[in-house]
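With one protein chain withheld, the remaining protein chains of the complex are depicted in position.
Moving on, here comes chain A:
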Amino acid sequence: MPSRTAQIRFVSSHPEVYEPCDDSFALVDALLADRTNLLEHRPTLCMEIGCGSGYIITSLALILGQEANGAYYMATDINPHAVKVTRETLDAHGVDAELITTDIASGLARRLAGLVDVIVVNPPYVPTPEEEVGRGGIASAWAGGENGRSVIDKILPIADILLSDKGWLYMVTLTANSPSDICRQMRQKGYASRIVLQRSTEEESLHIVKFWRDFDTQGAASDIYSVKKTGHANLVESLLSQCSQLSFWRHNNGNSS
């Protein structure tokens, strides 16, 4: 049986392109574990933002394989070397994707809005000084700015634009990126989320988070807002915040006593 992920020996490389590493393997393992769901999902357009060596988009195309023959794949990277290396990696595995050298999805977001069924992202998540972000070359593969969130926080609203109603987003995060805060932010946009894989390496603790539009959540969110419209919102919100402050205070108090 042919392998369902890209083979490291066939993954092309370049001195200015990030090579597959623990984070890439974790994301591909998460996709592989979710294969049955992905096939039932019947995606039409799948996209990787920041494709680097091409290991992940190639693996996604292999994981879905012939059984998802109605699927098309696209991948972007801001690093032109990375896009070329991705082409070589795809070719070496006999799979195909449309490649675009661009910043996240610049030039695509307008026409591709609401059309993408699966987005995979292994973003630059390493906390670095802010000035290291966007310097180009291989640094664009890891330099994430404060808390490693600078680029992640740019990608999320764009992913929200691109994803179809049934769209799924898989993203690599690090504990330092505060995945729970990312999930809260996405919840406000109407997304449910789940950590589908958690893996600690010598250097980092990785979380692969899957997001999907949760129409129940949106319903719940709009319920809150409908309360707001009736004029009780301020009261409700201040009560809620007092409750949480109170429990926080109690908790702290409990700790100190």
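Quick notes on this one:
In this text, a residue touches a chain if its C-beta (ideal position, glycine included) is under 8 Å from a C-beta of that chain, and two chains touch if they have at least 3 such contacts; residues count from 1.
Following the convention adopted for this analysis, contacts and distances are computed from a predicted model.
Not shown: a single chain whose UniProt protein name, out of "Trafficking protein particle complex subunit", "DNA-directed RNA polymerase II subunit RPB3", "Multifunctional methyltransferase subunit TRM112-like protein" or "ER membrane protein complex subunit 2", is "Multifunctional methyltransferase subunit TRM112-like protein".
The residue from A:I56, A:V83 or A:V126 that touches the chain not shown here is A:V83. Set against the missing chain, the residues A:E98, A:E130, A:D181 or A:E203 yield one that touches it, A:E98. Of the listed positions A:N37, A:S106 or A:S205, the one in contact with the omitted chain in the full complex is A:S106. Along chain A, the points of touch with the absent chain fall at residues 44, 69-70, 72, 74, 78, 80, 83-84, 87, 96, 98-103, 106-108, 110-112, 115.
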